[in-house]
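The structure under discussion appears below in the form of C-alpha cells.
Every protein chain of the complex appears in place save one, which is left out.
Chain lettering (A, B and C) follows the sequence in which the chains are written, and residue indices restart at 1 in each chain.
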Amino acid sequence: MAEERFSLRVPAAAAYVGTARIFGGAIARQVGLSEDDVDDVKLAISEACAAGVREDGDGTIGLVAERDGAILAFEIVGEDIPPPLSDDLVATPESFRRSVGYDVIRSLFPDAAILSEGDRSGRIRFAVPIGG
Amino acid sequence: MAEERFSLRVPAAAAYVGTARIFGGAIARQVGLSEDDVDDVKLAISEACAAGVREDGDGTIGLVAERDGAILAFEIVGEDIPPPLSDDLVATPESFRRSVGYDVIRSLFPDAAILSEGDRSGRIRFAVPIGG
Amino acid sequence: MLEVNGEVDIYTAPKLREKLIELIDAGNDRVVVDLEGVGFMDSTGLGSLVAGLKRIREKDGELAIVCTSGPVLKVLGITGLDRVFPVHDSVGSALG
Partner (left out) sequence: MLEVNGEVDIYTAPKLREKLIELIDAGNDRVVVDLEGVGFMDSTGLGSLVAGLKRIREKDGELAIVCTSGPVLKVLGITGLDRVFPVHDSVGSALG
C-alpha cells in the first residue's frame, strides 16, 4: 500500500483544471520534488485533465497521487478521456488537441500510460522519482 | 443534489493542511467569491484541518465542497476531530489549541457546525453565499 | 502587442485566442505576444497562439513571442513550436 495517498475529484469542466493542477503541484512540492519537476507535474496534470474535460461540463475528473517510498505516482481518471489516436484516424480539431496533450505528457514522462476502458473512459498515469 | 461537487483527501499530517487550504481557496475563487471571502474560507479550512491533524500522521482528512445554487458549502472530515471542549473540562495545550481554532471558524462563519461522532471522529461544516 | 498574464490552460486559452484574432482582424499584421507575465501555459494555450499564427499568415503578417520563462519555453520546445514562432527574450528585440 502507498505510504501516502492524496485524491481529488472536481467537475469535468475547464474551470477546474487549474484547481487540479494547483493541487498536484502542491503535493509535488510538499513531498520534496525540485521546482523543475513540480513544473513538469503541473504541465502533465493540466494536459491530462484537459483531455478529461467535457463540453457539457458533466461528469468528473479524478486525480490520485500516491507516494510510495521514493516514487510519486499520479493517476488522472475521467469518464471522457478517449484513447490516443491511431495514426490513420482522421483528426478532428478536438482529437488533434488531445493528441498534442498526450504527446506533451509522454515527452515529460516517457513511461506515462494512457489507458482506456472502452471508447472514452480512461486513465492517465505517470510517476516521478523523489529526489532523483 | 449539488450542482458541483469537489472533494479531496490527504494524509492527516501537518504538511498537507496547506494543500487542503490551497484547494479550498482555488474553488472559492473559481466559483466567484470575493477575495475577502476566499481569505475567510482559507482560514476556516486551515483551522478545521489543523483540528484533524494527528501526531502520528496516520489517518486522513477529507474536504468536500459543494456548490448548490448561490451557496458554497464546505465539510472537513477527520478521524481525529474531537468535539469542542465543554467549559468545565481541564484544557490541555492540545485541546486549547483546537478550541481556539473552533472559535476562529465560528466567528468567521457563525452558522458553522462542529459535529462529532463519538469521541474523536468529527466533521466541521460551514457555508458561504456566492456573490453575497 | 498583446500582453498576456496569469495561467493559460483549457479554461483561459479561448480568451487568448479570441483576443489574438480580434487584434489581427483589426488590421494588425505584425503582432508581438508578450508572455512574460504568464506563469503557466499548456498545449491548449499554444493552440491559441497557433490559431493566431494561421490567421495572421492569411494576411501575410507575422506573429512573434516574447518569453523567458523556463516552463513556458519548455512546452514550446516539446511541441516544436519554438521553431514555428520567432521567440524573443525581450519586447525590444521582438520589435527591433
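In this section, a residue touches a chain if its C-beta (ideal position, glycine included) is under 8 Å from a C-beta of that chain, and two chains touch if they have at least 3 such contacts.
Remember, it's a predicted structure, so these values are computed and weren't measured experimentally.
Within the full complex, the chain left out of the display is in contact with B. The hidden chain makes contact, of the residues B:9, B:42, B:67 or B:125, with B:42.
Note that of B:33, B:77 or B:104, the residue touching the chain absent from this view is B:104. Residues of chain B that touch the chain left out of the display are 14-15, 17-18, 21, 36, 39, 42-43, 46-47, 49-50, 53, 97, 100-101, 103-104, 107-108.
Basically, only the chains that are shown with their structure count from here on.
Averaged C-alpha coordinates put the centre of chain B at 41 Å from the centre of chain C.
Chain A and chain B, compared by their mean Cα positions, are separated by 27 Å. The distance from the centre of chain A to the centre of chain C, each centre being the mean of the chain's C-alpha atoms, comes to 24 Å.
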